[in-house]
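With one protein chain held back, the other chains of the complex are shown just where they sit.
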Amino acid sequence: MVWVGNREIAWCPGCGNFPIRTALESVLKELPVPPQKIVLTSGIGQAAKMPHYLDTNFFNGLHGRALPLAVGIKIARPDLTVIAVSGDGCNYGEGGNHFIHTIRKNLDLTILTHDNKVYALTKGQSAPTTDRGTMNNLDPQGNENRPFNPLAAAIVMGAPFVARGSAGDPDHLKEVLKEAILFKGTAVVDIFQPCVTFNHINTYQWYKDRVYRLGKPLPDRYEALKTAEIWGERIPIGVIFRDEGVMPRQSDRIIFREPPEDKALGAMLSQQHFK
Amino acid sequence: MVWVGNREIAWCPGCGNFPIRTALESVLKELPVPPQKIVLTSGIGQAAKMPHYLDTNFFNGLHGRALPLAVGIKIARPDLTVIAVSGDGCNYGEGGNHFIHTIRKNLDLTILTHDNKVYALTKGQSAPTTDRGTMNNLDPQGNENRPFNPLAAAIVMGAPFVARGSAGDPDHLKEVLKEAILFKGTAVVDIFQPCVTFNHINTYQWYKDRVYRLGKPLPDRYEALKTAEIWGERIPIGVIFRDEGVMPRQSDRIIFREPPEDKALGAMLSQQHFK
Amino acid sequence: MELNLLIGGEAGQGLASFENTLVDILSKLRFRFFATKNYMSRVRGGHNYHMFRISENPVHALSGDGWDIVVALDRESEQRHKPDLKKGGLFISLEMTEELNKQAREKYGRITAANEILSGVVLSAMGCGDGDIARIEGDSLDPVRTGFSLANKWDVADRYPLSTRAGNHYRLDGNQALAIGALLGGCQFMAGYPMTPSTSIMVYFAAAALELTVHFEQAEDEIAALNMALGASYAGLRSMVATSGGGFALMQEAVSLSGMTETPVVIIVGQRPGPSTGLPTRTEQADLNFVLHAGHGEFPRIVFAPGSPAEAVLLARKSFELADRFQIPVFILSDQYFADSQQIIEEPLDTGIIAREYNVYGSDYRRYAITENGVSPVTYPGLGDALVRVDSDEHDESGSITEDLNLRVRMVDKRLAKFRGIRDEAIAPTPMGEADADVFLVCWGSNGPIVKEAVERLGGEGIRVGGLHFGQVFPLTPGMIDRYGLHRRKVVAVENNATGQFASLLKRELDITVSGRILKYDGTCFTVNELCNEMRTYFRKV
Partner (left out) sequence: MELNLLIGGEAGQGLASFENTLVDILSKLRFRFFATKNYMSRVRGGHNYHMFRISENPVHALSGDGWDIVVALDRESEQRHKPDLKKGGLFISLEMTEELNKQAREKYGRITAANEILSGVVLSAMGCGDGDIARIEGDSLDPVRTGFSLANKWDVADRYPLSTRAGNHYRLDGNQALAIGALLGGCQFMAGYPMTPSTSIMVYFAAAALELTVHFEQAEDEIAALNMALGASYAGLRSMVATSGGGFALMQEAVSLSGMTETPVVIIVGQRPGPSTGLPTRTEQADLNFVLHAGHGEFPRIVFAPGSPAEAVLLARKSFELADRFQIPVFILSDQYFADSQQIIEEPLDTGIIAREYNVYGSDYRRYAITENGVSPVTYPGLGDALVRVDSDEHDESGSITEDLNLRVRMVDKRLAKFRGIRDEAIAPTPMGEADADVFLVCWGSNGPIVKEAVERLGGEGIRVGGLHFGQVFPLTPGMIDRYGLHRRKVVAVENNATGQFASLLKRELDITVSGRILKYDGTCFTVNELCNEMRTYFRKV
């Protein structure tokens, strides 16, 4: 059992989820809003347990469905800071349709994905981000699918803020997370997360040998796209794309605790009312 | 009622689906395989009725699910020519998750989408490709979502063949369709299809004023991406990206009518058998 | 006295506009009517027809007794429907409507005036003259008068004089009634993906969002729709979705999520003939079992099936109250026939809006505190010091994942304990006909008013039958029916499906043996006449 403070945490010792949790916890503490005004949504998987290990509101829902929950919450309550956090299988696999369409909605949301390139909770199958050729119990001859590039997909869907962090560089990760959450609009962050139990390829050391921090975000979408697709000996992390020009929708209209007035509804109803 | 030959067709007179049907029909006739070896899959919508109006095998399945049907068929029967054809709502909306992941599978399939930028069969709601600001009964204040660009998405997912056709240019469309179907690998074609009943913006004339034919496909993915995103006064059609380098998987392994042999299964079973 | 009218033609010929024009005039003139339609799943062509029953008495079903007037906008309509014209009825042929169109174009410069001219013909047949049409305004007035002259020419004026009229009333179709009920129930959030026959609920809600503090969100799929609604409900808004069988199929996992997280939500399922895509624009009642058992695992629910727009307003409103009270999913079963039938409502509607309560708790708040009745105190993020932690895994009182198996049992018991309160609230079925008859017809949902009229008609013929319409189909409690002594009577179920799903439910839940099943599954509704015939046969056989 791993304990952090007086919390028992159900992750394996050494899991990349721990530094991500620590980074997120300190960012949440530094936000200009109290924890009561923050809601985390998540799906099912190891990463999706995250909300249980932080002191905020949360809705830990279904595998793959963290995003539509977040959309419903944000539309209902523009006053809340809404962050969806789940694994790569959850957000890009089972939940892939929500990933592409939530971005298109242009709400002021943060989408965090722990990218361990594996279905960890179910013990090691290929995730959308798994490299070709990777072998596991359901891919005994090696995964044949081209890996899904979440950052490139997010850019193409029109996300105004697209970034990558790494559990192996927690200080940098903290900065990225903070910038993402404070960004006004849909912010997408993919986070490299070593899974010490099931992923023996993309280890801390593997990332350490490759990852470098980007400087300023790239202003040009195509440059950003190219950068998002850099993979191999050198892999960039940081804010890859940031577009200030887009105003998120729906930030002003308050309907919570503002029930429709009898009079207004009466006026509508009167069209069906014949006296 | 519209009749084509002795077929009654349930589309509105003037619908952009007619020229697409004619083009597809003549391509199918020119293919080096008999109609018995061709399978069309489709979902639900106006476009999805297409297979009923052609003389091949078909599986007209569920709204949004033309692609997994096609995947199952192609894996079972590499000897068949498999074409999935449906509307933009079907393939990119309800079926968006299959769109992105089917491409990653790299099978020898063709994916055709009639892009009328509207949910026509349900009478006019916004589709994923609908422009921002478009008004309709469910978007009385105008659609707020960024439009989905299917070609850009396909390129980013790694599709080796990505093209656009237009019902308003049937000769060109026919060429594009033929090239797509003959291509060995996943070929994605988005087809502009005027809906004369529900889409009063993207009309034949609108396309006529804008559409131009591309020359050779662009060899560079980023150039192709840029081209895929050109929108406005001038809109390119044609094969935007074509990568010969990728071999589709699974074209060789025949299992149809080759049931496992008693002996082979016996050998496996013997691991569980103790004498 | 009544007038039964059918107008048939192709999709795209303006049948729906005619319906709107006529019912609008009828409503304004306070005529009692029932209107419904039968249409194909295509935008142009095919064969559609709209049916109107205009009467001195309140009418809420098709009589099935033949047509007084048939209007054929194409040859197919003539072939199909002219045979059902009553003796002495008026057939308005293609040629006659062409004359009508000509006048519309020539006299009024707009083809839509044809709708008003034809309405004038109908009004004249009903005995209306210039004096009656004061409530019709502006543009329409003169074309209606043209219709009067045509009626004279076609010798149909005053043939079906309707003297009594309704008072103060509402005119609604089933989907409007559901949407209004939802708004009255304090619903502020709806997410949806278009699907016949429930799309128009979304359309109504989206339109309401222009005027009221409510929101409609078009989702990328039905999975997202229900998850969004659960998110919005969790965040503080009464929420709903509406769909049909195939879309509801995609919502199953989130239904179970609602059950586990105890997040209230209202789910409207507009039934159409299945399986799968089936007949997308027709009617059926074959998803009862699917809705009763939707979602994996065990959790409490309520299923309503209103029979009339008035009941729909009432039950939709109540659904939101009960969903919140018990923190459960509440289902409303509708169908295409119900959704697309317009009629007038003469009973008064309670139009007061009810709303969610917003209680504030401190930092020791536990979302799943175990209570006697299974219902935990609820609050929403950002109110007071409470953190609201909800979880799809089995959880402890504070919402944290648990694998404590004793606690698991207590949590199951807590959730299922709500059934007690739910059963206490059960809404009794509506009795019809003779309370002490030997034979009882039972029905649910849209068949209610049809069965009611059939029971009354049979009673008029001296055939003693009782009837029960179930507006609440689940749970079924002995208290709902004990006064009717159904165990001693012959029970006949009337259902729009092929297997008699409600009949089986009565067996399972209340040990009632249904001895006869009158089932229809061709995609159309029953008519009163059809039901009466079935019952007469039944009595001959018994």
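Order as written gives the chain letters A, B and C; numbering starts at 1 within each chain.
Throughout what follows, a contact is a pair of C-beta atoms (placed from the backbone, for glycine too) under 8 Å apart; a residue touches a chain by one contact, two chains touch by 3 or more.
Quick caveat: nothing in here was measured; it's all calculated off a predicted structure.
**Q** Touch partners of the unshown chain, restricted to the chains that are shown, please.
**A** Counted over the whole complex, the chain not pictured touches A, B, C.
**Q** With the missing chain put back, one of C:Glu56, C:Glu116 or C:Asp287 would touch it. Which one?
**A** Reading the full complex, the residue touching the unseen chain is C:Asp287.
**Q** Going by the contact rule already stated, which one of A:Thr56, A:Thr110 or A:Gln125 would touch the omitted chain in the full complex?
**A** Candidates A:Thr56, A:Thr110 or A:Gln125; residue touching the omitted chain: A:Gln125.
**Q** Looking at the whole complex, which of C:Ser233, C:Gln343, C:Ser392 or C:Gln472 touches the chain that is not displayed?
**A** C:Ser392
**Q** I need the residue numbers on chain C that touch the omitted chain, in ascending order.
**A** 40-41, 46, 223, 245-246, 248-250, 252-253, 255-257, 259-261, 273-280, 282, 284, 286-287, 289-290, 292-299, 391-394, 403, 405-406, 408-409, 412-413, 416, 497-499, 504-505, 507-508, 511, 513, 521-524
**Q** Please give every residue of chain A in contact with the chain that is not shown.
**A** 1-2, 10-13, 44, 46, 62-64, 93-94, 96, 119-123, 125-126, 128, 137-141, 197-198
**Q** Hey, which chain B residues sit against the chain that's not shown?
**A** 10, 35-37, 39, 41, 44, 49, 51-52, 55-62, 65, 67-73, 75-77, 79-80, 97-98, 100-101, 253-262, 264-269, 272-275
We take it that only the chains that are shown with their structure count from here on.
**Q** Kindly indicate the chain pair that has more C-beta pairs in contact than all others.
**A** Result: the chain pair A-C has the most contacts.
**Q** What is the distance in Å between the mean C-alpha positions of chain B and chain C?
**A** Computed value for the inter-centroid distance: 37 Å.
**Q** Just the number, please: Cα centre separation of chain A and chain B in whole Å.
**A** 30
**Q** Give the residues of chain A touching no fewer than two other chains, as numbers and ranges.
**A** Counting only residues that touch two or more other chains, chain A contributes 97, 100-101.
**Q** Mind pulling the residue numbers of chain C that touch at least two other chains?
**A** 220-221
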